[in-house]
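Take a look at this one; I'll ask things after.
The complex appears here minus one protein chain, its other protein chains still in place.
Labels for the chains are A, B and C, by order of writing; each one numbers its residues from 1.
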Amino acid sequence: MSELTINQILTYTFYGTSLLLIMIGFYGVLTKKNLIKIMLSFSIVDSGVNLLLISIGYINNGTAPIFSPSIMEKIHKGISVQMVDPVPQALVLTAIVIGFGVTAVGLALIVRLYRHHNTTNIDEIKNLKW
Amino acid sequence: MTTLLTALIIIGALILIIVSIYVVSHKDLLVATIASSIISLILSAFYFVLQAPDVALTEAAIGVALTTIIFVVTIKNTKREEE
Amino acid sequence: MKLKGVIIFILLAYIFFILIGGFLSVQFGKNRMNVAKAYIEKTPKDLQVANVVTAVVVNYRGFDTLGEVTVLFLASTGLASILFRRREIHTELNPRRRSVQASRIVQVAGKALFPLMILLGGYVFIHGHLTPGGGFQGGVIIATGYLFLLIAYRKFAVKHNTITWIESLAGATFAGLGIMGLILGKDFLENFMLTGKLNDLLSGGIIPLIYIAVGFKVAAELTGILDTLLSISVDVNTNSKNNNNE
Partner (left out) sequence: MVSPIYFIALPLLTAFLLPLFGKIHKSLIRIIPGLLFAYLAVNAVVLLMQTSVDKPIITEIAGWAPPLGINLMFTPFSGFIATVISLLAFLVWAYSYLFKKVEFDNAVKYFVLLMLIVAGSIGVVITGDIFNQFVFLEITSISAYSLTAFYRGRDGAEAAFKYLIVGSFSSVFILLGIALIYGHLGTLNMADIAANIDKIPPKLKVLIFILLFVGFGIEAEMFPLNGWAPDAYSQAPGPIGSVFAAMTSKAGLYALIRMIYTLFDISSAYKTLLIMGVITLVFAETIALRQEKIKRMLAYSSIGQIGLIMIAFGLNTQLGIFAGLFVLFNHAVIKSLLFLSASFLVYNSKVKYISDLEGMGKQMPLTALLFSLGAFAIVGLPPFSGFWGKLYLLMATANKGMVVLLALILSVSIVEIVYYFRVIHRLYFREYTGKYQVQKPRWNAMAAMLILGLTIIVVGLYPDLITSYIQQATDALIDKQNYIHSVLPNLGLN
């Protein structure tokens, strides 16, 4: 297969998969009644967003953005080295940690709600009006 | 990327989508949680292919291990079945 | 209820097609680096850091990382404030945890793996500026090591005093190194030390120092979160009785 078609396929695979993950997650969040299931769905959404960001940063035939000794050797020999975009990777590192923080707080809230109402079903926890 | 790698990526993507649908639809929360750690595992491989080893390491450590553990602990303290 | 699911499905499919139309305009695999090009050029020259991602995370966008560490700190503080009311509960051992004994295999494996995990974690965050990985990854690995002990030995309890000290001091080191730059007449978080030589362990100025502080903080924070979560039952049971007031 030529380079161009492969690129086309990869475009659809990566963008399509990550957006599908986001939509599947959203579907779970909006239709599921179980609180833990809702948090699980959100973690799928987060994964989708992260994959999307990383795919945006990829550059064809790029190497990881690390000037390791072997790469420095290549540079000294005059071979040009193309590195992938490091910024989305830094952003995703931040996003993963933030996602973990939110998940932890959400799960703690679920435990407290369960002790209070003895259920994890969102329909049975309705002391407050929406 | 080579043709072989592309084929592997497509297979991985398919598994990813199937597993995520399974996670959203399965009634047993513990099983769903374990399945969701598979998502992180495949994603971590994807990050490696996309030349992001730092992110791959983070996803493997946080997504596969820690997130799964806090979910399991929460399920242990609440109900396992979704009704 | 079925109807609601169908409507949501159609709505999400619509959003999906709009979004994928938007993202297809961002060509996959094309080199369109703008700011990033400067990062890749400057990092080995000006900062002597081999891992560009580390340079971006700790230096160029170090402010984000300070925020990120704060998010973890918030998560552990928030978790404790959501789950606990009184302080004594921390030290009290959870009866449910005590009653179940882990098998001998888990105990031996835990004991054997724990030092290895600590070593691995330490290695990862000390070499954060040279190899993939860094403070976050190393911190998570160390926290996982503690998790083994927490699971294997029911009587094992993390000393909360120690955790508080580590997380406070490590966080203060991060912010303090930043303010140090201001005191020395430079910018916040600007490097004020010798940068050394590329690919040496002692290179990159304050970047490895900050990443080590991040590593300690993340490890302490996550261990605290895990310990809090693993010992919930006591507190919430005693408190839930007088909670139903409405």
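Basically, a residue touches a chain if its C-beta (ideal position, glycine included) is under 8 Å from a C-beta of that chain, and two chains touch if they have at least 3 such contacts.
Since this is a predicted model, take the numbers as computed values, not measurements.
Q: In the intact complex, which of the depicted chains does the undisplayed chain touch?
A: Across all of the complex, the chain we cannot see touches A, C.
Q: Quick one: which of C:Ile18, C:Ala112 or C:Leu201 touches the chain that's been left out?
A: Considering all chains, including the one not shown, the answer is C:Ile18.
Q: In the complete complex, which positions of chain A touch the hidden chain?
A: On the side of chain A, residues 22, 29, 35, 38, 42, 45-46, 49, 52-53, 56, 85, 87-88, 91, 94-95, 98, 101-102, 105-106, 109-110, 112-113, 116, 125, 127-128, 130 touch the unshown chain.
Q: For chain C, which residues touch the unseen chain?
A: 18-19, 22-23, 25-26, 32-36, 38-39, 42, 59-64, 66-68, 70-71, 73-75, 77-78, 80-82, 85-87, 164-165, 167-169, 171-172, 175-176, 178-179, 181-182, 186-191, 239, 242-243, 245-246
Keep in mind that, in the parts below, only the chains that are shown with their structure count from here on.
Q: Could you put a whole-Å number on the gap between the CA centroids of chain B and chain C?
A: 19
Q: Averaging only over C-alpha atoms, locate the centres of chain A and chain C and give their separation in whole Å.
A: Distance between chain centres: 16 Å.
Q: Based only on mean CA positions, could you tell me how far chain A sits from chain B in angstrom?
A: Here the centre of chain B sits 10 Å away from the centre of chain A.
Q: Give the residues of chain C touching no fewer than two other chains, as numbers and ranges.
A: 51, 53, 132, 136, 225, 229, 232
Q: Would you pick out the residues of chain B that each touch at least 2 other chains?
A: If we look for residues of chain B contacting two or more partner chains, we find 52-54, 58, 62, 66, 70, 74, 77.
Q: Can you name the residues of chain A that touch chain C in the complex?
A: 7, 10-11, 14-16, 19-20, 22-23, 26-27, 30-31, 52, 55-56, 58-60, 62, 64-69, 72, 82-83, 85-87, 89-91, 93-94, 97-98, 100-102, 104-105, 107-109, 111-112, 115-116, 127
Q: Which residues of chain C touch chain A once you look at their complex with the stated criterion?
A: Those in contact with chain A are residues 4-5, 8-9, 12-13, 15-16, 19-20, 23-24, 26-31, 33, 35-36, 39-40, 43-44, 50-53, 55-57, 61, 64-65, 67-68, 71-72, 74-76, 78-79, 82-83, 130-132, 136, 198-199, 225, 229, 232, 236-237, 239-240, 243-244, 246.
Q: Under the definition above, what is the set of chain C residues touching chain B in their complex?
A: 51, 53-54, 124, 132-134, 136-137, 140-141, 143-144, 147, 222, 225-226, 229-230, 232-233
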